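In this view, the complex is presented without one of its protein chains, the others remaining in place.
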Amino acid sequence: MSRISRIRFLAACGACVAFLIAATIFLLAIGRPPLTTLAQMAFYAFGDTYSLSESLVKATPILLCALAVILPARLGLITVGGEGQLYFGALAGTAVVVGFPDGPIFLLLPMMLAAGALGGALWSGAAGLLRARCNVNETISTLLMNYVAVLLVNYAVYGAWKDPGSLGWPASIAFPPAATVPSLWGTRVHIGLIVGVIAALILHVGVTYTRWGIALKVLSGNRKVGAMVGFSFMQQTLLVMAIGGALAGFAGICETSAIQGRLQAGLSVGYGLTGFLVAWLSGQNFLRAVPIAILIGGLIAAGDALQLYAKIPSASATILQGLLFVAALGASGLAGRRSARYG
Amino acid sequence: MKMTGPLVTLSAIRKEFGSVVANDDVSVEIGGGEVLALLGENGAGKSTLMKILYGFYQPDGGTIHINGLPAAFNSPRDAMARGIGMVFQQFSLVPALSVLENLLAALPHAPWLQRRGSPRVSEALRWLDQLAPTLDPHRPVRNLSVGERQLVELAKVLNLDARVVILDEPTSVLTPDETERLYGFIKTLATEGKAVVLITHKLADIAACADRIVVMRGGRVVDRAAARDRSAEDLVEAMVGRGSMGSLPSPKPPSGDVPMLQVQGISAEVQGRTIREISFELTAGEILGIAGVSGNGQFALAEALAGLTPVTHGDVVLASVSIAGHSEDGGIADEVAYIPERPRDNAIVAELDLSLNLALRNARDLPFFPARRDIDGRARALIAAYDVRPPQPSLPAIALSGGNLQKLVIARELSGRPRLVIACYPTMGLDVAAAQAVYREIFRHAAAGACVVWISEDLDDLMSYAHRIAVIHDGRIAGIARRDEADRQILGRWMAGDAAGSA
Partner (left out) sequence: MADETLLAAGSWAAAMLRSSTPLMMVTLGETLTQRVGIVNLGIEGQMLCGACVGFAVAAQTGSPILGLAAGAVAGLLLSLVHVALCLGCEANQIGSGIAVWTLGLGLTSYFGRSVVGGKVSGLEPLAGPGFADVPFAGPILTQLTPIAPLAIVSVLIAGFWLYRTRTGLNWRIIGESFETGRALGIRPMLVQAQGTLVGGLLSGFAGAILSVDYTQTWANEMTKGRGFVAVGLVIVARWNPFLVLPVVLLFGLSEAATLRLQATGLTLSPYLIGCLPYVVCLLCVVIVSIREGRVGGMPAELSSVFSRRS
């Protein structure tokens, strides 16, 4: 193993150890036995088929949102907009369902999914346009737009789309079977997972083995030289933001359709942010994002189970994500410093 | 007025950077009241030696003595406290701050509260008033010309009551007039008892103001003498090592008079620098040298000719095809070879490997699934042909030294059959042998019918090899002369702003 990859491997191990130590401290601080709780979490994540399926359910939108971060990152863009794209995609897809609630499945379902993807693509593409045309930092614009998208969904479910039959609970009409994304293996896991894995594969091949991938590498390395040899930063920005947004928007409409069954206010529990974390942990690598998304999905599912059975608020999962992120950043930062000496 | 005993003694200094030995057993004495010239080619180790004295680097071996007592400097602040000041080639001024703020920042005992009229503040401006009386100290440094910035740097150093003033290649960025004024200041400083060390590779500097000379080559001291005891030939031989290199054969005069490149009144702006209404015509095989102090629009001109920046007026026509602003549609035109200044920023992608960097010009024509083997094979051939070291196509470009990076860019640009070659400072960072190889390549293309626009700061080279020489000043062409008509005086006046045709 070359020195650089050895350092990276050690960094990954160091991050895991640091995380476990931090998690232990946190659990002690809230008065829970660390080893038992961690073991419980592992069980709730992957212990039996039900737990595994729940983890995969969580992993699906996380993976799609992670891909939505990784692709722009290949062009050097740092976007944290998965949440907003997810919400806006859900909004767009629901619009189709609300508009044509009695459509036949072979029309309604694809149109709904397409609208979801398109909505996310537009939401993300807008930020991309602002970056390419006006040089507006995409991290800030996507962060701000997240809040707007959530408010727009609230606007819809408290207002025009509020289902009168839902007894005051702000939600849209329930999605008809024709608009329900099919699930797999009799569980709540839906085809979104398959789409996510295939998308990860295609994007990986695209970015590593094609001329397009070279264009991305050149533009992210030196925009001026990229322009000199004929690559367009504007085109590629719009493309990667749109594709990323489409994936996140697709995740949004799938969540709404398959998991929640209707559009409602608390659609996402921070899948966008978690996707950002997964993207970072995977080193902006499409293939690695898949197993890491499943692991983190397990963490979130376990957090939900802990809230149900062990009365630990599920916000603990957010804290653990934060600790994991800090550990990973610290380890990779230190590793980068060491390998800079050899590189 | 000489002081007894040397002010500074550097003994047996050794400094290594990885496997490169920058200073090898170097001993130099510096005395007050005299100007010592540290002469040598690029890479000879002169800057490194002085940076050690200034505390920027720590020596791996050897000692420093000030007035007979040993001294060790861990940082420039220690050196400044002992009265050693250095004016760098890359200025250490903060562009966004004003002149006054830069001067105040460098004062060790500046007041905490900085009121404009206070006596401490006036003291900070004392030397600046002498060096540049018309300069407004509240202007931000980024609006100053290069010559003005150097004067601010010098004032900064003198504010510290430096007893030893080190100047690193000061005249490389000045017009002939400014250079003369600087020589005057240097001599004045020496008369006042300061020790002045002039790091340079230009013989003109030595002739003008040096009292003593130390010549360095390959990290070692190869000669020391009083200035009057050495002739120019002696110095060149000491610098270069084996008698002057035979000069290259002059390029063939251009054939025919059908213009190949027509530059028609172009104006453009790049990064704040503009060019205005520049026109000239070149026939096939003609080499036009563009002389001028850097910062007068050379970059804008090169970018406009290459089609990388849109022209606001006029047109650039190559072989009857307009190429101005060509890259808006699809990158630089195929018939144009462009060797830009600062290749690390403008010609390569640092994180990519050498193979991909060499394939950049054809990147858009690659198949959708490009075959790495073909790209690597072609790269290997180019690396071998142009002697790029280390010859490993999978290395990231950032790992190359400046000179090898230049060779890489030249390999990429000059391995085709361009009609126009734009070469900006093409021999920057190259030793004499490599520089000659580059010139041979360029002249080969000229002989094959390409027209060459050659931007350089080296008047000697331009006057030896270019067919015509133009001087760019403040964004305009101040004058063009044929090689046999041009002399340093005329060119110098144009560089200072006396455009051709004015009284």
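The letters A and B name the chains in turn, as written, and every chain counts its residues from 1.
By definition in this document, a residue touches a chain if its C-beta (ideal position, glycine included) is under 8 Å from a C-beta of that chain, and two chains touch if they have at least 3 such contacts.
Keep in mind the model is a prediction, meaning the values are calculated, not measured.
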Message: Given the contact rule set out at the top, which of the displayed chains would the hidden chain touch in the full complex?
response: A, B
Task: Sort through A:124, A:172 or A:220 and give me the one touching the missing partner chain.
output: A:220
Task: Among B:21, B:71 or B:110, choose the residue that contacts the chain missing from this document, as touch is defined above.
output: B:110
- request: Identify the residue among A:33, A:291 or A:313 that touches the chain left out of the display.
  value: A:313
Query: Which residue numbers on subunit B touch the omitted chain?
result: 56, 75-77, 92-97, 101, 104-106, 108, 110-115
Residues from subunit A at the interface with the omitted partner, ascending: 30, 73, 76, 78, 80, 130, 134-137, 139-141, 143-148, 151-152, 154-155, 158-159, 220, 270, 273, 276-277, 280, 284, 313, 315-323, 325-326, 329-334, 336-337
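In this section, only the chains that are shown with their structure count from here on.
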- prompt: Taking each chain's centre as its mean C-alpha position, how far apart are subunit A and subunit B in Å?
  reply: 49
- request: Could you pull out which subunit A residues touch subunit B in their complex?
  value: 209-212, 214-215, 217-218, 221-222, 224-231
- request: Could you pull out which subunit B residues touch subunit A in their complex?
  value: 306, 308, 327, 330-332, 338, 345-352, 356, 360-361, 363-364, 366-370
